[in-house]
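Missing here is one protein chain; the remaining ones are kept as they sit in the complex.
Note that the chains are named A, B and C in the order they appear, and that numbering of residues resets to 1 at the start of each chain.
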Amino acid sequence: MIIMMNAPTADQISRVMDKLCQLGLDSHLITSSDKTIITASGNLSACNPELYERMPGVDKVVIVETPYKLVSREFQQNNTVVTVGDAHFGSDSIPVIAGPCAIESYDQLYQAGVDAKAAGAAMLRGGAYKPRTSPYSFQGLEKDGLEIIKTVGRELGLPVVSEVTDPRKVDLIADCVDMLQIGTRNMQNYVLLKEVAITKKPVLLKRGLSATIEEWLMAAEYIMSGGNNQVVLCERGIRTYETYTRNTLDLNAVPIIKYLSHLPVIVDPSHGTGSWRWVTPMAKAAIAAGADGLLIEMHPCPEEALSDGPQSLTPNNFAQLMEELEKLSTVLGRSLHKNNKK
Amino acid sequence: MIIMMNAPTADQISRVMDKLCQLGLDSHLITSSDKTIITASGNLSACNPELYERMPGVDKVVIVETPYKLVSREFQQNNTVVTVGDAHFGSDSIPVIAGPCAIESYDQLYQAGVDAKAAGAAMLRGGAYKPRTSPYSFQGLEKDGLEIIKTVGRELGLPVVSEVTDPRKVDLIADCVDMLQIGTRNMQNYVLLKEVAITKKPVLLKRGLSATIEEWLMAAEYIMSGGNNQVVLCERGIRTYETYTRNTLDLNAVPIIKYLSHLPVIVDPSHGTGSWRWVTPMAKAAIAAGADGLLIEMHPCPEEALSDGPQSLTPNNFAQLMEELEKLSTVLGRSLHKNNKK
Amino acid sequence: MIIMMNAPTADQISRVMDKLCQLGLDSHLITSSDKTIITASGNLSACNPELYERMPGVDKVVIVETPYKLVSREFQQNNTVVTVGDAHFGSDSIPVIAGPCAIESYDQLYQAGVDAKAAGAAMLRGGAYKPRTSPYSFQGLEKDGLEIIKTVGRELGLPVVSEVTDPRKVDLIADCVDMLQIGTRNMQNYVLLKEVAITKKPVLLKRGLSATIEEWLMAAEYIMSGGNNQVVLCERGIRTYETYTRNTLDLNAVPIIKYLSHLPVIVDPSHGTGSWRWVTPMAKAAIAAGADGLLIEMHPCPEEALSDGPQSLTPNNFAQLMEELEKLSTVLGRSLHKNNKK
Partner (left out) sequence: MIIMMNAPTADQISRVMDKLCQLGLDSHLITSSDKTIITASGNLSACNPELYERMPGVDKVVIVETPYKLVSREFQQNNTVVTVGDAHFGSDSIPVIAGPCAIESYDQLYQAGVDAKAAGAAMLRGGAYKPRTSPYSFQGLEKDGLEIIKTVGRELGLPVVSEVTDPRKVDLIADCVDMLQIGTRNMQNYVLLKEVAITKKPVLLKRGLSATIEEWLMAAEYIMSGGNNQVVLCERGIRTYETYTRNTLDLNAVPIIKYLSHLPVIVDPSHGTGSWRWVTPMAKAAIAAGADGLLIEMHPCPEEALSDGPQSLTPNNFAQLMEELEKLSTVLGRSLHKNNKK
């Protein structure tokens, strides 16, 4: 159950929360500049919404049966649109984020940005802090990488996204990028989720490697219940027994998320499959399944990439994919966002 | 390694097989009316193709490194096109097979057939022998069901496909239908695969519930090495930890199969997801990923179905899907096969 | 719900089944020489057991909520003990079945039998019909293999078990062996399950590669509802994402099966792990978890085996394992069955 209040007094809030407590329900207060919300979890069967609607300060009560509350379509029927620069995730327009897995140098990222922009990408991606399976693998340029992506983004007029892995560095990274990425290994790093919630910056929340759809939505709920509703979900493959692909890209998640939640969902076919060979067909399939955007790894020179070269498209492949996506989007009643800043 | 021979004598065959045996390779002879093929497995490193090409009776030698030989793209570069009536699986034209999970009565199947044909389906499906998890569930109309689908197919001019589960009934079923279906539970029922190979009828080979792509291709190899190359592969969902869908439809399999094999691959989003709600978006995604056809469960009245009602489309939903697929196929450079017999 | 009847007339049976039908329940009649049982599935909420207990010919009514009926512990509280020769599966005594994956020759199997018996194995195993992933792999000695295992079993006084894969060969194999094995690929081959039910021979039912525990019990229900209650379940590893082992041996299944069902459950750590190195620790773990027996691959000379050599123990390893198991069984309040025929 979600109780929305309109400029309530502290006393009005207390009365609602006390009442919930008497019924054995767990309540959780969320306040932001423009709204006050109380979520209640537990056995709702004895709960009468009308009772709460008549309490002073209460604006509206919505019964939400699912464990996730604020992210649910039951709570909010209209799509949330997350805006980053000119890109609108969750609208009829479909933005594509492109760029290398890791930032390697100014020159490499600048070239990637030029290529991405030329093909119409809406945003530039690049990792400065890389969570790598081995402590002996390249861990990213860290602070220097951040400066590079900030600079390249401004020079090219492209909004940028980069991954955050450390709660102590969230503010630092939030100052340099337009969107914060939570990677697959950190989807259930709740300490980090709470920290990115505080920034109010748009968040790209990747699905955990073996996360159920419900766990993924619960991770988004951590961010929304922390006061940040600028969340874009990103499907990036799950772990199955199949060894032919690095992961199994789960496109079923796209229509399911659209049904269960008002949040936008995009797809990363690069990590999702692990090989450039499958990126183009799976990118097209993602859009046909209803995805609100794509995240594509592209490298000016994939064979020299320090990380994830085998799954990166070349600039040429990427430009061709964008052309195909444009036609596809139109026939599906949507449009591909094409960057038109010169 | 695959050795193709041209009208060889018994002696010529023996000499080739003896030579392979001396090198410690396993050889397997496949003869049909128009060709003679010897496959060789094992450590091929010491193997010199030229040596065999110069032996009497040998036409051509192809090195195939994968464990599947005849189904591999290395062996045959051009797509195999499997033709059933007017439907051509593996061509630019995309056929859709539709119909109920189980045949329940003449009236039910006839109505399903009329609806399927009106919307443009290329073939009618319906199960007469149903492998059900419980011995207490409806097991199909069996022989009566076969008669019904044979009759309805002829009356409507639609080719029909039905599942075979018992090697003792393969001939009986082959006489009544245009295509034999091997279901997911029988993908590794090699006794059955060898039996359908003998019929030379087109075979629809569903992926096993937890089959790797390699195991699936090896199952197809059983049919092809038995002398039947009329095999259409059908992705129908794999088993993962996700409980929100009945299965996880694995569209990655589509571009991978197209890359590894010359055989056509179609997609069954009905079993693959387990709910009608996801059938339409996933059907569109399948086509965008490059599928050569679709298998769609449609029932005149899903809420009364004896089997798999929740995942069946209504005739209206199906007709609408077909319209969307037609536009989508065109933009992808292909065309939806529309039944045009009146 | 399960209705047990005592020497009922045809009319008494009809009246019970008509009554169930009126309530919309699916009923299923099982008759054997000594008992008549009717199972009823569907919505049992409106069902009053007392009503049925007072009907003529009815002996007893048991409510069973699970989809599996006859195999459930609700239906039968005492353990079923399946006896093969001197071996009693499901008793305090723990029999071990040993032998090679495939029968390769009389000499090979005879030597394996001698080694198995010397170490105390209760039964000898060996495959004559081998379901292999590749059509080009050794498919077993077939009929000749059957003759060999029959002969060796008699000569050594060891009961034997071999796999059946073809419903047309069930009778042939049942004449040669003391126990029929249903392999993992055929767990849901219902045609085959119905056929082995008819033989009334003891059946070793391996878990399907990705079968849930419920599906596995439903496969056993097929055999029991076909009139054969001599079923021993065998855990042999499930498919997971882990690539370090061939399969993931799921010992959790042992206590769960013992809780849900009265049927005995044994463990095959050889297929379950795929490497001889893990067979000994996992065999001991299986017994500690409560398994009613073991199936161990042992080959007189594993490095020369035609199938599954890497997972086979040598006779020495096996003899040592048996000694450890004997001590372990005692401390667990059970005893290892030691073959004592000389």
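Please note the rule applied: a contact is a pair of C-beta atoms (placed from the backbone, for glycine too) under 8 Å apart; a residue touches a chain by one contact, two chains touch by 3 or more.
Note that the structure is predicted; figures quoted are calculated from it, not measured.
Chemist: With touch defined as in the header, list the contact partners of the absent chain among those displayed.
Modeler: Over the full assembly, the chain not pictured touches A, B, C.
Chemist: Touching the hidden chain in the complete assembly: which of B:88, B:132 or B:239 does that?
Modeler: B:239
Chemist: Which residue among C:61, C:148, C:161 or C:289 touches the omitted chain?
Modeler: Checking the options C:61, C:148, C:161 or C:289, the one contacting the hidden chain is C:289.
Chemist: Check the options C:111, C:151 or C:245 and report the residue that touches the missing chain.
Modeler: Missing-chain contact among the listed residues: C:245.
Chemist: Which residue, C:36, C:210 or C:230, contacts the hidden chain when the whole complex is considered?
Modeler: C:210
Chemist: Which chain A residues would touch the chain omitted from the figure, given the whole complex?
Modeler: That gives, for chain A, the contact residues 26, 28, 39, 41, 67, 69, 131-137, 165-168, 185-186, 188-191, 209-210, 215, 218, 221-222, 225-226, 239.
Chemist: For chain C, enumerate the residues touching the unshown chain of the complex.
Modeler: Its contact residues with the unshown chain are 210, 212-214, 238, 240-245, 248-252, 254-256, 259, 272-273, 277-278, 281-282, 284-290, 327-328, 330-332.
Chemist: With the missing chain put back, which residues of chain B would touch it? List them for me.
Modeler: On the chain B side, contact with the omitted chain comes from 239-241, 243.
Assume only the chains that are shown with their structure count from here on.
Chemist: Determine whether chain B and chain C, two copies of the same sequence, contact each other through the same residue numbers or different ones, counting it as same when over half of the numbers at the interface appear on both sides.
Modeler: At the contact between chain B and chain C, which are copies of one sequence, the residues are largely the same (over half shared).
Chemist: I'd like the most central chain, judged by C-alpha centroids against the all-protein C-alpha centroid.
Modeler: Central chain: B.
Chemist: Just how far, in Å, is the C-alpha centre of chain B from the one of chain A?
Modeler: 38
Chemist: If you average the Cα atoms of chain A and of chain C to get two centres, how far apart are those centres in Å?
Modeler: The separation of the two C-alpha centroids amounts to 49 Å.
Chemist: Which integer distance in Å separates the CA centroid of chain B from that of chain C?
Modeler: Going by mean C-alpha positions, chain B sits 33 Å from chain C.
Chemist: Residues of chain B that contact two or more other chains, please.
Modeler: 210 - these are the residues of chain B that touch more than one other chain.
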